[in-house]
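Rest of the complex left out; these chains stay put.
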Amino acid sequence: MVESLLDPVVLFFLAGLVAGVAKSDLRLPESIYDILSIYLLLAIGMKGGIELHESPIAHVIAPALGTISLGVTIPFIAYAIVRRLGKFSRPDAAAIAAHYGSVSAVTFAVVLSFLTQLGVAYEQFVTVLLVLLEIPAIGIGMFIARWRAGTGTLRVRTMMHEVFLGKSMYLLVVGLVVGYVLGPHGAQPVKLVFVDVFRGALAFFLLEMGLVASNRLADLKRVGPFLVAFGVLMPILSAVFGCLIGIITGLSVGGTTVLATLAGSASYIAAPAAMRVAVPQANPTYYITVSLGITFPFNLIVGIPLYYRLALVLHGILG
Amino acid sequence: MEKRKLVTIVTEENIEHLVVADIKRLGAHGYTSVSASGEGSRGTRRGDWDLNKNVRIEVVCDERTAHAIAEHLMKSYYRDYAMIIYFSDVEVLRPEKF
């Protein structure tokens, strides 16, 4: 935990969180949120694409299949937990499940920054895993919602549209493709903006996200103790699955940490946008508060260092 | 100058595309939308984050269309989304346009 607190990115997040708690009417203009979120998604994709360029495609197959299996499994587990143990309504449980099956690209960026800071290597294709894990969970969340909650208002085409052409998925994929086509050499002229500037921009964005997350904390009492506990324990459970799949499919300690973090992260851009349209009966206060107000800060401050140790230990035992 | 209805809708920005599609389907010849923030029974929407933005949509149309729009939006979105709708009387110079 101490190491994560010395990452500038995490410090800025804490500063935003404290600002929000101290005085909830300080706010950054929405243009900062808009611009930085678009930039970060593009840059995450692009960095991944550039690295993928150098990576033998064969190596990605086993981890990719493992990741997809995570994306398919976690939402069902999360649904069962929220529905059975938490006694939430079906739409609520389905929407929350989609969030925990999906991923947070910013948490992904922070785990990479964390590993870089520690000098731990990771596989060059991890951004592909990010993309693979983002899609199925949202689809499955929609599927559960339809199947269990009978929300028949949305046509399948619209649903597909929301999933595959949602802003965050689209920007990630554009970055990935452009980065892959260019490779390290071709991307040289734009490297300064899309690679070097990245961590500073991420720090700035996290100040904003700290403010936004702190506003969510006001709703903690509205969501109740079950969801608060879920927001901490579900990521750990998913991260354990992520670690196991990482080790089984041959990832390094670094790569395993990344996959565990992906599994443990909850979406707060793509999933809420998709669920708001696909499962309107679900109460957004629940899924937004738990994913953005609890799991996101938890992962940034406590989760990532924890998953790293977990990966180290399990690699020692099983690897 | 002829009388028309002005329908004003304040709702979540993430369903703007759905609402606009409905409005057009129900016979409005146009609409104007601006970014907004606000507060209502569904809490504070400060506009500082994707799912937290409001949009204020205005439609000038005849009374019949106004009612069709309001009824449809009420049925489709009131229960699940932050939304208010109100009507007022306006006068226009080119009635054929609205």
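The first chain written gets the first letter, and so on, giving A and B; residue counts start at 1 in each chain.
Please note the rule applied: a contact is a pair of C-beta atoms (placed from the backbone, for glycine too) under 8 Å apart; a residue touches a chain by one contact, two chains touch by 3 or more.
Keep in mind it's a predicted model, so treat the numbers as computed, not measured.
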item: Number of copies of each distinct protein chain, complete complex; value: A x3, B x3
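One rule holds in what follows: only the chains that are shown with their structure count from here on.
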item: Distance between the centres, which are taken as Cα means, of subunit B and subunit A, whole angstrom; value: 34
item: List of subunit B residues in touch with subunit A within their complex; value: 12, 14-15, 18, 35, 43, 46-53, 76-77, 79-81
item: Of subunit A, residues touching subunit B in the complex; value: 27-28, 30, 33, 37, 153, 208, 211-212, 215, 219, 269, 272-273, 276-277, 280-281, 284-285, 288
